[in-house]
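Only one protein chain is missing; all other protein chains are in place.
We call the chains A and B, going by the order they appear; numbering starts again at 1 in every chain.
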Amino acid sequence: MTDTLLKVEDLRVSIPLDNGTLNAVRGISFDVRRGETLCIVGESGCGKSLTSLAVMGLLPKRAKRTATTLAFDGDEIGNLPERRMARLRGDRMAMIFQEPMTSLNPAYTIGDQLEEMFLAHRSDGRRAARARALDLLQKVGITGAERRMGQYPHQLSGGLRQRVMIAMALMCGPDLIIADEPTTALDVTIQAQILHLLIELKREIGLSLVLITHDLGVVARVADRVAVMYAGEIVETGTAQEIFANPQHPYTRGLLDCVPAPGMTKPGEPLGTIPGVVPSLIGELTECAFRERCPLAHDACRRPIPLYPVGPGREVRCVLADRDERTGERRATA
Amino acid sequence: MTTMAEPPAPAKQRSTSPRARTLRRAIRHGGLIFGGAVLAVIVFVAIFAPWISPHDPYAQNLPNRLIDPFWGAKTDPAHLLGTDQLGRDYLSRIFHGARISLLIGFTTMIVSGLIGTAMGVAAGYFGGRVDDIVNFAIVTRLSMPVILVALAVVAVAGSSLTVVMAVLGCLLWDRFAVVMRAATRQVRDLEYVAAAQALGMSTWRIVASEILPNVGGALIVVATLEMAHAILLEAALSFLGLGVQPPTPSLGLMVSEGRQVMFFKPWLITIPGAALFLLVLSINLLGDGLRDVTSPEGRG
Partner (left out) sequence: MLGFLARRLALAVLVAFTVSAVSFVLLRASGDIALAIAGESATEADIAAIRVQYGLDRPLVVQYFEWLTNALQGDLGRSIFFNTPVMELIAERLPVTVGVGALALLFAIALSVPLGVAAAMRPNSIVDHLAMWLAVIGQAMPSFWFALLLVLTLGVWWRLLPISGTGTFQHYIMPAIALGYYATPAIMRLTRAGMIEVLQSDYIRTARAKGLRSGRILFKHALRNAVIPVVALAAVQFGFMLSGSIVIESIFALPGVGHLAWISLQRSDFTVVQGIVLMLALIYICLAVLADLFNAWLDPRIRVA
């Protein structure tokens, strides 16, 4: 029983296309400790969803995954045969997806699908499965759980379905839940409820959560630690407070500028934008991916930029990271 | 130092108009090319059959009955595919048989196409009551045992080429109606139709200039497939003796005639059957290829 539940080192995902290889994830490393919530933030297309699928071993067939280390609870899972991986999935690491409307099989009842999760990994029988399902449905805040068990997905609203998905993920008491944009497809009020639920559960069960999102509001509410992704790489890591209070990477700063800050942004004040577009990830990229859009870019950016440590658990992929912003002098690097 | 690795050498400046892209896809589609080529050959043969046939397909020559085709035992270089029980040259009969099949297939396709397209487009465009009526007609037509009804009508009206074409034309419109209806509905909901309506264009003009050109792709695909369907049906009718009558060389009829001696001269049925098969196969490949090329997402 280690403290580091999930350890990912140099994860890469590439997808062969007609006109070249798309390097969607270009060397990602992160840790998730027990009981910790890590938020992976980034815009659409930055590779965050593929990262989560890669960790779970759910990539589409034509995608290739490599990693120096992909370890769950101390055990290497990168080379596990599919059968063994399937046993882990749902049991010790579970996943919640973005689209609750289509993520449940329309032909079977909620109860059936919940119980199925339990029965796939435990040998305690149907009655135990049903009891656990009812218990979890209540826990995620669904009233009339008995009745809901016999209903079909199309009879539930989006918010309810997502709660069911969460309950389903919890059926076998996993150590880790990976949630890929769990609230994006929901109304704002429902979003708040779901997030609140996740926080509660985390507190109650000591769940580790990897939450993937593009919404900084979600990050602010839920995250212990944050990893900012851009163009297939992590460009900044740190605790939530550190990232919000003192964003180091120009992209992170740009992101935060785009979001109105209550109390600070004046009405009528234009929101920030980041000019330019994400570079194509087909083929090799031999410079900083953000260079073309970065207000601080200069010649030293025309090479692959490593992650510079700037504090405990704090890294920035920028050549200016090892310089103090105010004085411009080199900081001592670890 | 380069910023990005050199991109692959820029391809020749290719036009990317939808038509050019479709054409490129077409050229690369094996089935389309094969089907189209074979069909082209068959059509050529059919059109010029009277001129390229080595013999008169109706000329009987009893002393020369049942000569084997060129791969058989008892062959005659004057008759590459041998002769049938009445001494008629099989090669010539196949050529003329293809002619008949194509004629029937084509005419039936036109007639049923007109009927079915009119119904389908009307149903798709107007919706509501018109749609209900057309749907009802389609369901009714589908519930009828087509072969039997066709046979019965031919039995009463007399079996001739014209009757067969008329009957099949009046019975085989259902696919056209279904496909055209679906295609029209898709197009109808697009914005430029609404724009045309807002401009006050008359219904006729809208249908002619906005709808029809855009459902043309689907129409061509259905038309080829229905032509194949018509050819097979006519062959079945003739096989059963209630289609084209002897001595006209319909391929189906040739199989039926060959059946009498099939056990010791099997090629009398294999050759016309294979000709039919090849004809229908090429049409189907062409139709499938056209469908793949005009809407590559919808394979299978």
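Simple rule for what comes next: a contact is a pair of C-beta atoms (placed from the backbone, for glycine too) under 8 Å apart; a residue touches a chain by one contact, two chains touch by 3 or more.
Just so it is clear, the structure is predicted and the values come from calculations on it, not from any experiment.
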item: Sole residue of B:L32, B:A235 or B:V293 that reaches the chain not shown, by the stated touch rule; value: B:A235
item: Touch criterion as defined above, residue of A:M168, A:L209, A:V222 or A:I243 at the omitted chain; value: A:M168
item: Option touching the unshown chain, where A:A107, A:V188, A:A245 or A:L271 are the choices; value: A:A107
item: Of A:Q155, A:Q241 or A:S280, the one touching the omitted chain in the full complex; value: A:Q155
item: Sole residue of B:I33, B:V149 or B:V261 that reaches the chain not shown, by the stated touch rule; value: B:V149
item: Residues of chain B in contact with the chain not shown; value: 31, 136, 139-140, 142-149, 151-153, 155-158, 167, 228, 232, 235-236, 239-242, 252, 255, 259, 262-263, 266, 269-270, 273, 276-277, 280-281, 284-285, 288, 299-300
item: Sites on chain A contacted by the missing partner chain, in the whole complex; value: 56, 58, 82-83, 86-91, 94-95, 97, 99, 102-108, 116-117, 120-121, 152, 154-155, 165, 168
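The working rule: only the chains that are shown with their structure count from here on.
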item: Centre-to-centre distance between chain B and chain A (centres being mean Cα positions), rounded to whole Å; value: 55
